[in-house]
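Of the protein chains in this complex, all but one are displayed in their positions.
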Amino acid sequence: MTFDLAIPWQLMGALGPDLVLMVGAMVLMLVAAWKPESDAHQRFVGQASVAVIVATMAMVVWYATSGATASPGIIAVDGFRWAADMVFLIGAAAAILIGIESNPRDRILAAESHVLILFATAGMMILASARDLMIVFLGVEIMSIAVYVLVGLNRSSVRSAEGALKYFLLGAFSTGFLLYGIALVYGATGTTSIPLIGERIITYSLVHHSMLLIGVGLLLIGFAFKVAAVPFHMWAPDVYEGAPTPVTAYMAAAVKAAAFAMFFRVWIESFNLLDGAWLAPIWWLAAATMVVGNVVALAQRNVKRMLAYSSIVHGGYLLAAVAAGTPLGSAAFLFYAVAYTLATFGAFAVVSSMTKPGEYASAISDYDGLWTTRPWLAIGFSICLLALLGFPIFGGAGFFAKWYVLQAAMTSPRELVPLAVLLVITSVVSAGYYLHVVRVMFMRPRPEGATEPPALAPYTRAVLVACVGLILLLGVFPNRLASWARTNALVAAPLQGPTAALSPPTTP
Amino acid sequence: MLESTHPLADTAARFVWWLPTLPLIGFLINGALSVYASAKLGPADPSSDHGHEAHGHSANAHHQPHAADAGHDGHDTPIRHRFAAIASVVGPGVMVVAFGLALATFFAMRGVEMHSPYVNTLFSWLPVGALQVDAALQLDGLSMVMVLVITGIGMLIHLFSVGYMQDDPGYPRYFAYLNLFVFFMLLLVLGANYVVTFVGWEGVGLCSYLLIGFWFSEQANADAGKKAFIVNRIGDFGFMVAMFMLFAHLGTLDYTTIAAKADQLPAGGIVVTAICLFLFLGCAGKSAQIPLFVWLPDAMAGPTPVSALIHAATMVTAGVFLVARSSMLFSIAPVASLTVALVGAVTALFAATIGLKQWDIKKVLAYSTVSQLGYMFIGVGVGAYTAGVFHLVTHAFFKALLFLGSGSVIYAMHRAYHATHHHGDDAQDMRNMGGLKKYMPATWALMWIATLAIAGVPPFSGFFSKDEILGAAFARAHGSTLADATLLGLPGSTVLYIVWVLGLASALLTAIYMTRMMLYTFHGPNRTGAANTPHLAEAPWIMTGPLVVLGVLSLVGGWLNLPAVITDLMPIGPSGTLEHWLEPVVGEATARVAGTGTHLSASTEEVLIGFAVAIAIAGIVIAKMRLKPEVLVSKSASLPSNGIQRVLEHKWFVDEAYDATLVKPTYAISKSVLWTGIDVGLIDTLLVNGSAALTRFLGWMGGQLQSGRVGTYAWMLVLGALLLLRAFARAS
Amino acid sequence: MHGMLSSMNYNGWILTTLLLLPVLGAVMLSVQAAGSGQADDATKMSSARRTALLFFTAEAVISLGLWWSIDYGTADWQATVTVPWIPQWGIFYRIGVDGIAVLLILLTTLLMPLTVLGSWTSIRQKPHAFYALLLVLTTGMLGVFMALDLALFYVFWELMLIPMYLIIGIWGGQRRLYASLKFFLFTMLGSLLMLVAILYIGLKTVDPLGRPVFAYDWILQSASYPGTASLWLFGAFFVAFAVKVPMWPFHTWLPDAHVEAPTAGSVVLASIMLKMGTFGFIRFALPMFPDAVNHPVVRSSVIVLAVIGIVYGALVSMVQPDFKKLVAYSSVSHLGFVMLGIFALTTQSLQGALMVNINHGISTGALFLLIGMLYERRHSRMIADFGGIAKVMPVFAVLLTIVALSSIGVPGTNGFVGEFLVLIGAFTTEPVAAVIATTVVVFAAVYMLWALQRIIYNPLSKPENAALKDLNWREIGLLLPLIAAIFWLGLYPAPILNRTHAVATRIIERVHGMSDATSAGVVRP
Partner (left out) sequence: MLAESLTLSAALFTIGVIGVLTRRNAIIVFMCVELMLNAVNLSFVALSRLYGATGQVFVIFVMTVAAAEAAVGLAIIISIFRHKKSVNLQDINILRG
């Protein structure tokens, strides 16, 4: 079917899954508020949230398989959107499943926590669908505001509050740049429609238009903040550390994926021709992110913080795919997002189960000799870490994710071979900290009198098993995932639809 | 020539591969016995329970006791090895059979006219493209001579060992090693190409290593074995490089092909000279020539029969053999040949000077061996290949005799010391001997035969061979290719005269030190100590028997190659037998070196002979006059010597010099510069760990920047923003 | 034999079976481990090692057919299997062997049961995991020798890394953490650069459908690289392989890894994993980048590094107080010979290099096994702690002597054949390097015989050593095949040489064919 986005109900139809999720979230918000905080209630709301997510997924799958398209408009109805949606929804479901069990341990009994994830996810889905900078802005804010709250969920923890404050202040600050960027792009092109911007850059030869370029620069700042690219990354470690573990996982995987989804769409559909301006900055952003992230991660003694830096690093790798600026880059991103989401949630499932009640942080040394007491947990965690490292077979899909990104970077007409080399060299540094954890688990003795880590709760265990299983499976049979990513990649914006008859912009 | 059509094809020669195989079988049997016994029956190795109470300085001598008196702790009846009987049969037995086969082959060869060597190809060993190396054996005059010496003298020494080693706890192991040595030695001389020879070459080095360190529980013995192997390997380096060059320039390593193709190399050119010099480096290692002679004296740490077989009669002469084997190459490389001759001459004199002041009877013989090997190199160096080989053979006779005789003496000394429990005294030091003639008359007489032979007194064998060498050196000084070449700026003829003079000088010294040895050992008063004297006696027949055989050979060995000038004077036998025998092998090369007009007139030859004889006799007389065995005191009572005597006694301090200039610096550089400096310091600490530490430090710095303050973060954000915007602004 | 094997379609299934069987074994061991939760350590140990031995023996037995089933007269791939893996990325499961690979595969499969026997009593902790890792490692190693697809090759290449990392790190000695990480990081740095190079090559070579091509043959036929790209690509492969070889100065991971690894780890590392580097040069770096290989600067630099490694390894060996470290440095020296042989670019030297590869696998493997046996008894590897033990361990002394002699290349043993061929071949093209390398015959004798002397000879002065027990039948039995191989290859290496000749000739021809200009005037017999 083809939605005509000019017709309101058809626009609603095109937003079907998003609406299902939002309506479900609103209903559940009411349900959550209905009863006083209790473990049973949050569990119920959590399970219901997962149900909503599953329903949304089903709808996404239905839309995706029915081959729905839409007329040009403010939202996209394409494979990229559905593919990205699936990643967000998987992340959300995993975060909620872990959260159901780990939140009470952190004395978070608010049932709203799960609902907020639904809201954030709705924001992401909107982001993925956005074909207008206005929608981009809305999506970013819907997502961000929910996540600000999620970070500060643990009212009893000063760390949680501090993380929330930092994220909020800096997030809002960066929103200012993003918004200003949108304004300048709008001023230069006269439109906020993403494909139209691309079109007008051609038709009006705006490649060297300074207002446009400054606008793009400001947009880039906003995006770079969201994907935690160096030097706009400084919030990330603190916030990841302060946030409750499932939220950290959610931020590392889904929020980052959403930010990249929008990044790719805007860059490929709007600014593809401006690479003369953005290639060098993104190149340096990617390089700095890989180098700084990896190097600083080496010095970390806390698992969550280490994983936070790891998440920054992966942002750097994906920036290489952005720099490629090709549809293949977006395909690589989709593949990467799946592998990375699985690995991240697997890892955080372990971290959450290892975190002692009332503590946010688990030191790496807490994992000493884990193998001797919990061999499978240690093996599972190692596989996730190796996936993050991008190691073949043992790291499963993580290797092919990196392979795909490298492939995208190296086939790009933009000659990114040096960046690819930098990527692999910094990967070696990353082995230093990923393997450090593997090493403490397997090669150090369990300290005398170390407390037994509690048995994995069922949902967490399910998440871990599913993630590890999929990582390994996709590491041997990545075919389907690769095809899926390639089919759902973005296409460089075709000049389509009636061009709005607007006079050429007169620059001030 | 095809193997099957060769005149030797249907004779005993087709069993030539049995020659090395027989001792190999002996090795396997004895080795199995040895390992089985020690693994199954517990440690029964030598010196396992000997107190090492008195090591003394002559550690190399110290271990002789075990030869004769293992298990002396309170037991006066020695315990023989459980498998001693089997080993006594197998060890010498295979040698007897091998010698028989060698004789059969020899007679087969005498019966046919041979123009090319008989090559028996066993299998293709290293087939790699252009490089085709076969495991093949080659029979010709030269290898036949060597085979006879090796199996014949080897057999005698095996028999001698049955007595000498009878009570050693490592008895089967000893025979295993000895058999293995013979195997490799036969491979060395029978090899049909350089590579097979090299297998034997290194193999004999290995056996030498094992036998020198036979009593390995004494560090000095193990040291000596190791030193021998390592110094030999320096020589092997040269051998290998020579092979590489041969392959690179001639594309083959077969003796026959190389002999045929040698003319392709420009005569006197750099290539053939280099090949020969590298080969000679190998020979210098194996045959203990300057600068690689240092291992041989130390090698006396091994059992005395080993010294006789390996370090006198056979292995150390392999270098001479190799030069003769490569005569086609050396004959077109006059500079290399001159070098060989000169090094041989210098070594002969140098070693002789050291021999003058040694007290250990075996050390005297060791330096004597070095000196005589120098003689042989003079021979092969001046292109008188037959003379070199001739001296090799006679030397094998009389030096084996000398060593075995000294073995008998030492054996007797040990018996005596053992009987009186004087384990602190050195049984090999001549200062502890004296007057042994009375107790060991047979040994005395036989050793005098050998001494006269080595001194070059007619009609003993050494006279003929030595004279032939000196005569050849003198003769080559005119008209030969050598005389026309120049070495180190000196004309070849001058060099050859120098060689000749050095040869004469060392002949004089040889006569002196050998007489000295005999005087101190057998003459004068006895210094063994009154308590020990009654226990001194002749060794059993199994040991004395071989001595007698060797004595006869030392006496008549000269008849192998009587010079024409003598047979012309007195018809005592056929002249030049060996020369005719070796003619197909070295004749062409000899003729090429000799060139024109190098034949000496009979009168000149007679004068030279007279001169040589006079010198030999003069040496004996000088020694007899100057040395007073009567005033010598036993070792424990001796004072350290000084001046030139001290220098000679310490062998010109060559070992110390090598140690200070080569060994220690290499070790120190390897340890401090290469290992702790480059490996641990530079690469590992600085580069590897350093970069890791630097990365970690940068990470820590980055972490410090992450101050936790929102203000900092905002500043960073804005700074980054400004940088980015600047980049975009530039692009517009 | 050949007929029987082909009637079984042996070549059709053997390679894949060899790859899968160890994985199956590893799975089986994991199941066993999960099922043996409460059993005592001894029971676990015996069940684990029995299963492992079963699988390794089965692997060895079925692999034997390769000796006959392959036609060694041709340099073409045989026993090939091609199955699409990720066809849209141009990645195929494409395996096959040539004469060189077969020998290394057989070396691997035949050595592995011996390493299990060598660890028979020394691995007490978590034995199931140990043997499972060893099995997985085997798959990785065999895969490297078989892969005919660059991407697949890379996967197998990396697959080896983790098991070895864990084997060193978990069952290793005192400084195992440092050693294992160093091993991992060194190797990974090299291999990731190679990954980029592989991608570059694969993406440059495009099939008619526009997909990348990683098929080795295809790349060989069609690849040509602009300007200095060939040099850069060669450089990337070079680093990966040079670290693995290890060439000086990339070698410092090796002594640490060897010393800290448990016996089986050291054996596998030395005997097989070090061969990966040189195998990589022969299989990939040489044929794919003939221009770079023939580049005078590149070639002479590699030769210089190889020669430095040869001499340096020997000299540093000499001063090691730890016997295992001594052997490790001697490996640097031996592998330097291999590199010299490869880059001298003659048939003799290349085939010699292959021989050294195999010989080093046998001799050094045996040395590590012997050291392990000694360590089990005495809990020390320091040379100074021993002395005179030939008296209490005569069989050990005999075997150690034989192996040591093979290691220093005494003729009659395998060691000589390889070294000699390398040097004689190298001399024709690189005479100076060959002569310098030849000096190592001296240094090798120094370090090995000196160590030998200080361990088995000299007075038995330390009371701890007086009670040492000689080798038992298991230990003797597991060493005997190696000893037999030492003599077999030393006395009759023709079967090996014949099996590698066709491939070696083709490689040399390919390298020279690309550069007649640069190789003109060089005598190549």
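So that you can tell them apart, the chains are marked A, B and C in the order they are listed, and the count of residues begins at 1 in each.
One rule holds for everything that comes next: a residue touches a chain if its C-beta (ideal position, glycine included) is under 8 Å from a C-beta of that chain, and two chains touch if they have at least 3 such contacts.
Because the structure is predicted, anything quoted here is derived from the model rather than measured.
Participant: Out of all the chains shown, which come into contact with the hidden one?
Facilitator: Looking at the complete complex, the unshown chain comes into contact with A, B.
Participant: Decide which residue listed in A:241, A:269 or A:366 touches the omitted chain of the complex.
Facilitator: Touches the omitted chain: A:241.
Participant: Of the residues A:192, A:294 or A:311, which one touches the chain left out of the display?
Facilitator: A:192
Participant: Considering the complete complex, identify which of A:3, A:63, A:168 or A:404 is in touch with the unshown chain.
Facilitator: A:168
Participant: For a quick check of understanding: of B:326, B:372, B:561 or B:706, which residue touches the chain that isn't displayed?
Facilitator: B:706
Participant: Considering the entire assembly, which residues of chain B contact the chain that has been omitted?
Facilitator: Looking at chain B, the ones touching the missing chain are residues 703-704, 706-711, 714-715, 718.
Participant: If the hidden chain were put back, which residues of chain A would touch it?
Facilitator: Considering the whole complex, chain A reaches the absent chain at 134, 137-138, 141, 145, 148-149, 152, 155, 158-159, 161-166, 168-169, 172-173, 175-176, 179-180, 182-184, 186-187, 190-192, 237-239, 241-242, 299-300, 305, 502, 505-506, 508.
The rule is short, and it goes like this: only the chains that are shown with their structure count from here on.
Participant: Line, ring, star, complete or other: which describes how these chains touch one another?
Facilitator: complete
Participant: Give the label of the chain whose average Cα location is farthest from that of chain C.
Facilitator: Using the mean of the C-alpha atoms as each chain's centre, the farthest one from chain C is A.
Participant: Just how far, in Å, is the C-alpha centre of chain B from the one of chain A?
Facilitator: Once rounded, the distance between the two centres reads 79 Å.
Participant: How many angstrom between the C-alpha centroids of chain C and chain A?
Facilitator: Spacing between the chain centres: roughly 43 Å.
Participant: Multi-chain contacts only, two chains or more: what residues does chain A have there?
Facilitator: In chain A, the residues touching two or more other chains are 432.
Participant: Considering chain C alone, which of its residues make contact with at least two other chains?
Facilitator: 185
Participant: For a test of understanding, state which residues of chain A touch chain C in their complex under the given definition.
Facilitator: The contact residues of chain A facing chain C are 375, 386, 391-394, 399-400, 403-404, 406-407, 410-411, 417, 420-421, 424-425, 427-428, 431-432, 435-436, 439, 442-444, 478-479, 482-483, 486.
Participant: Chain C touches which residues of chain B in the complex?
Facilitator: Against chain C, chain B makes touches at 35, 38-39, 43, 45, 48, 52, 123-131, 135, 195, 198-199, 201-203, 206, 209, 213, 216-219, 222-223, 225-226, 229-230, 233-234, 236-237, 240-241, 243-245, 247-248, 251, 666-667, 669-671, 674-675, 678-679, 683-684, 688, 692.
Participant: Okay, in this complex, where on chain A does chain B touch?
Facilitator: Contact set of chain A toward chain B: 165-166, 169-170, 173-174, 177, 208-210, 212-214, 216-218, 220-221, 224-225, 230-232, 234-235, 237-238, 274, 276-278, 280-281, 284-285, 292, 295-300, 429, 432.
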